[in-house]
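These notes concern the structure reproduced below.
In this view, the complex is presented without one of its protein chains, the others remaining in place.
First chain written, first letter: the chains are A and B, and each begins at residue 1.
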Amino acid sequence: MSTIISLPDQSTATLPKRSYLNSEYGLKSWLLTLDHKRIGILYLIVTLFFFCIGGTMAALIRLNLLTPGGELVAADTYNKLFSIHGIIMVFFFLVPIAPAVLGNFLIPLMIGAKDVAFPRLNLLSWYLFVTGGCFELYAIIWGGMDTGWTFTTPLSTHYVNTHVVSAALGIFVAGFSSILTGVNFIVTIHRLRAPGMTWFRMPLFIWSYYATSILFVLATPVIAITLVLIVLERVIGIGVFDPAKGGDPLLFQHLFWFYSHPAVYVMILPGMGVISEVVACFSRKRVFGYTAVAFSSVAIAVFSFFVWAHHMFIMGISNYSALVFSLMTMLVAVPSAIKIFNWSSTMYKGSITFDTPMLYSFSFIGLFTIGGMTGVMLASLGMDIHLTETYFVVAHFHYVMVGGMVSAVMAGLHFWWPKITGRMYPEPLGRLAAAILFIGFNLTFFPQFIVGYLGMPRRYHSYPPEFQVLNVLSTAGASVLAIGYLLPAVYLLWSMKYGKIAGANPWQAPGLEWQVQSPPLTENFPEPPVVDFEAYDFEWLANHTKSEVQTVG
Amino acid sequence: MDSQAIATLPEHGHAEHEHSPHLHHHFATEDQQREASNFGMWLFLLTEIMFFGGMFTAYLIYRNWYYPAFVAGSHWMKIWAGTLNTTVLICSSFTMAMAVYSAETRKRKALLRYLSLTLFLGFVFLGIKAYEWHNEWVEHHVPGLNFSINDFTHVDPRYPLDKPLAPDMAEKTQSYFSLYFLLTGVHALHMLVGVSILLFLIFNAWKGAYTTGHMTFIENFGLYWHFVDIIWIFLFPLLYLISRHQ
Partner (left out) sequence: MHYFISPVLWQFLVKWLAHFPLFPPEASSVAPYADALFFFLLFISALGSGIVILMVVSFSVLYHKERNPEATQIEGSTLLEATWTIIPLALFMIVFVWGALLYFRIYNPPTNAMNIYVVGKQWMWKAEHPGGQHEIDALHVPVGRPVRLTMISQDVFHSFSIPAFRVKREVIPGRYTTVWFTATKPGTYHLFCTQYCGTLHSQMIGWVYAMKPEDYQAWLAGSTSGSSLAQNGERLFASLGCNACHSGNPSSRGPNLAEAYGAKVQLANGSYTVVDDAFLRDSILNPSSHVTAGYAPIMPTYQGQVSEEGLIDLVEYIKTLHSNDRVQQTLNTSLVQNSGSTTGTGASAQGQAAAETPRMVNK
């Protein structure tokens, strides 16, 4: 059983006459579109806009931490910077970027559907997201908020005097966008698969998006009600979290983390889906242990609901519940380990090429492994006492979210760029950017592990001078990282007009989305497809290519 | 494997549906479309359960901690109003079910009649609820805005057997009333949304919609209405009955 696939000759490829991009013109055709692909692109634009805001905040944070005295900005400004950075990056970039952008664009294409189940709801989700974003922008422009992204009570309800209400309402409204997107994806995956697309023929991308959608649907409502309670406590003074009125601030912690822990899996599971596709494609091999990888996604989704109190080990929860939550956290690490090993073994006896998406996948595998292992350190009860609330947590979180998720998003964006735009990005620049990103990332965040073990607390505007060397390294890394983000922004924009024309299947990938023209038609498939091959079936693709050549010949 | 890249579906069974104005282009059949809508609605209700779940959790915890305060608080509920509202909602669920049935049997007049009845009962519920809230405002039982523990630190003449609460426990009645307003308020918000959609449904039904065999929307709305009803069926005992005069 072996497969040779030669890449198609791209010099002969032409852009299709009709595609979703040129079916209609004008701003109105975009703002009122029901096409899942266009909505995906709308999401891409908005989330990247928020990424720029969050990234600017991050840059200012790192600049301020260049000196121990925090001379660049005042303490309350610094607090606003990291609060805005956290809120924007978590709720308006990481949560929507992969599900709403790549998911919207690809799920119907991958399962052979013409659209998601509820296109109008899909557009509504985007408008809800934008509305939530406007609330957030209002809060930022009119003075910002300094609660941290965790909105800890009673600080957020009684002790700060910033725009907490509009920030919370923004997340509340954007939360409904997440819920509706989740509902849409689950129904789409259940009901709109093409004939022959059985559950175990679905790409692993779909499995991880299915798991993500479950988290959206079940976890997001809890943060919605929690934020409503914060707003009511601030505005009219009901006392559900107020110790003076008999409320318990720890209940807030429980409710908040009941969402926010699953939310970090919302942020990483789609990335895992992307990596499964990319590693398989550039190894020219079916993913090693398809079933294990598929079920590990679902296992992560299920376990993630029972680990929330690991954020509260030092907050005086009972020692025995701490034991249970530590144990559950150890268990949730296992499916992630399975995935890592399965991706690595996928490369065994493959035929590997190092295109940009594959480089980003390597970066994902390496950084996510470190992020995951440091997660195990934090889950270990006694160790957590020393590590929690320090830069160690910051580094761990960024290794998973930036090292893991943003690498995966970059991998996915490059991988499907030819499908989205019909044109290739410049490959050498892509590889260069991937390398810069990897180096910059490690330089930024690895020193934070060390400074965290030394005990430097997070969210500090100024810090003891002996931590300065590591902080300077981190800031230096952040500037490299910034180049690593700006470079792709430039060449991807350039390639939209000047890139080489990609053709339908530039990577010779067997997924259904690659069997249609790039960019696809508005209705995706000219004829409803019937699936008679397994996922990652490179032999089917080879035979099919051969037969096509014969037909044409 | 000698198949084509993407074999295409045979053309039959495809063309005749193209004409149906209710079938969206991305569904193959009407069954698929209806199943998808129903499934989506159930998922949405699942998120609603989680939404109320957070509040119910808070209720359970605080009730466990401040039991006497919750008993005292629930004594100030107007049980006749709660019972009446429960009856009104159950009746409205019945009329809603009849409306769905009328749509199924394609009886436009009956559909209009039952939808209007449901709307009327919805307004009755909201009216009674508003009356109760007004009373609580008058009695200074609105935490944060207008609250006094006076009623709980003294023997209520209507219930001479009750003992007054100690002042520290009387403060905790705010937890009860916070949760009371939160739960009934969010529920009433759902009722308001329901009533607005009902108005829209009645308008459409009056123009002749839903009785032509395409009734997914009205079916799903029925699910929503029953769900809101069921939430009340939990709220009524938890807030009015469960702690009463032990």
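Here is the rule we go by: a residue touches a chain if its C-beta (ideal position, glycine included) is under 8 Å from a C-beta of that chain, and two chains touch if they have at least 3 such contacts.
Everything quoted here is computed from the prediction, not taken from an experiment.
Trainee: Using the document's definition of touch, tell me which of A:Leu31, A:Ile45 or A:Ala75 contacts the absent chain.
Mentor: Touches the omitted chain: A:Ala75.
Trainee: Can you work out which residue in A:Ala333, A:Ile439, A:Ala476 or A:Met496 touches the chain that's missing from view?
Mentor: Selected residue, touching the omitted chain: A:Ala333.
Trainee: Sort through A:Thr56, A:Ser351 or A:Ser479 and give me the one touching the missing partner chain.
Mentor: Hidden-chain contact among the options goes to A:Ser351.
Trainee: Consider the whole complex, including the chain that is not shown, and state which of A:Asp35, A:Asp115 or A:Asp146 touches that chain.
Mentor: Of the listed residues, the one touching the omitted chain is A:Asp146.
Trainee: Of the residues listed, A:Ser276, A:Thr356, A:Thr388 or A:Gln448, which one is in contact with the missing chain?
Mentor: A:Thr388
Trainee: Write the list of subunit B residues that the hidden chain touches.
Mentor: Touch with the absent chain occurs at residues 65-66, 68, 165-169, 171.
Trainee: Spell out the interface residues on subunit A facing the chain that's missing from view.
Mentor: 1-4, 70, 75-76, 79, 146, 148, 150, 152, 154-155, 158-160, 243-244, 248-250, 283-286, 288-292, 313-316, 319, 322-323, 326-327, 330-331, 333-334, 337-338, 340-342, 344-345, 347-354, 362, 365-366, 369-370, 373-374, 376-377, 379-386, 388-390, 450, 453-455, 457-466, 468-470, 538-539
In the analysis below, only the chains that are shown with their structure count from here on.
Trainee: Between subunit A and subunit B, what is the separation of their C-alpha centroids in Å?
Mentor: 34
Trainee: Could you list, by residue number, the parts of subunit A that touch subunit B in their complex?
Mentor: It comes out as residues 108, 112-119, 121, 179, 182-184, 186-187, 190-192, 195, 217-222, 224-226, 228-229, 232, 236-240, 245-248, 251, 255, 258, 512, 515, 523, 525, 527-533, 539-540, 543-544, 547-548.
Trainee: In the complex formed with subunit A, which residues of subunit B make contact?
Mentor: Touching subunit A: residues 1-9, 14, 24-28, 32, 35-37, 39-40, 43-44, 46-48, 50-55, 57-58, 61-62, 65-66, 69, 143-145, 171-172, 174-175, 178-179, 181-182, 186 of subunit B.
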